[in-house]
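Complex shown without one protein chain; remaining protein chains in place.
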């Protein structure tokens, strides 16, 4: 199997009825030589910082997000492979409480590599991928989440320039 | 929700067509307040220590295994809860390559607790539960796996007495 | 006083006895260590395929827990001998 087949990255368009699917992820990372699969599923919570949440809208810079997903998978494959299969999918659009925002799966011969690769990839998705979350509250208000600055969080980024606060 | 509902442990009888099911595990650990779910799936590999494997038979001491699963879940809930839901299921009987031997899932508000709880529970299943694996090889031979001695591996166990090697 | 205890056999021990259980006469106040010695004597006397080395790395257990070597053998409920485990 080629490395290209072994790594799959996707964006699921909620407006078209698609959401990241754990079953698809598990099927993608399965192989007869693999004994361990680790999966992470991120879902929309009904409460954040004490406010009742009724839904979340995700905005993505699709092209760069897919590049970040792919690089995260390649780095995990270099660290925990070469016998490894990885899957990442993230939702775009508006999701309700309990719906799946992100799925990451890693299949490997043994469990330690699967857990570590899965964790490394979800951390990259959370901290490096160009994805923004707008929370919709029960009181009708909406707000973009405070996030994780990419300044300095990526080898490609320069430090934050001194600027107006 | 009571802690009893939050923790589910099961043995799936392969002879009756049942196998641990990741979808059931994910449904069990989902809750509106949870944003992170970690799942581990253990499957039968086609190769072990260089020998071609065609199947594995699992023998379990059911009553004690369920007690060990439950204790492992309780310990993970104490360490990573109280907002946590956990699921463990292990197969009994003969499985083919690729079939699911074990599933562990943990749902929590945030991902770190989910990963750590899932890992802690699968380690307990692997090292403390009374489960034995007989591998069936392509050449027709079968052998019980060398395993992990429970002597000293558990607070309840005494050191191995000096005895014939 | 002596009474018979039943010990369930699992894993590689299961192959030694068709019923996967062995009956052993044991003094009422016997410890788990005494049970271990009795099972070893039985194995050496009755089971050509018996592996004393496997018993040495095995533990005894009830349905609730693994038993300590020096505690008395519980007389209510099940007993089992557990070779090294390999779940998952």
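Order of writing sets the labels: A, B and C. Residues in every chain begin at 1.
By our rule, a residue touches a chain if its C-beta (ideal position, glycine included) is under 8 Å from a C-beta of that chain, and two chains touch if they have at least 3 such contacts.
Everything numeric here is computed off the predicted structure, so don't read it as measured data.
Engineer: If I'm reading the header right, one chain is hidden. Which shown chains does it touch across the whole complex?
Structural biologist: A
Engineer: Per the definition of touch given earlier, which of A:39, A:76, A:106 or A:125 contacts the omitted chain?
Structural biologist: The single option touching the absent chain is A:125.
Engineer: Name every residue on subunit A in touch with the hidden partner chain.
Structural biologist: 42, 58-61, 63-65, 67, 90, 101-102, 122, 125-134, 144-151, 154, 156-161, 163-165
Heads up, the rule we're going with is that only the chains that are shown with their structure count from here on.
Engineer: Which chain has its Cα centroid closest to the overall Cα centroid?
Structural biologist: B
Engineer: Counting C-beta pairs in contact, which two chains come out on top?
Structural biologist: Maximum number of inter-chain contact pairs occurs for B-C.
Engineer: What is the distance in Å between the mean C-alpha positions of subunit A and subunit C?
Structural biologist: So the centroids are 50 Å from each other.
Engineer: Compute the distance, rounded to whole Å, between the mean C-alpha positions of subunit A and subunit B.
Structural biologist: Inter-chain centre distance comes to 26 Å.
Engineer: From the C-alpha centre of subunit B to that of subunit C, how far is it in Å?
Structural biologist: The mean C-alpha positions of subunit B and subunit C differ by 24 Å.
Engineer: If you look at subunit A, which of its residues touch at least two other chains?
Structural biologist: Only 111 qualify.
Engineer: Please set out, as single numbers or ranges, the residues of subunit C touching at least two other chains.
Structural biologist: 88
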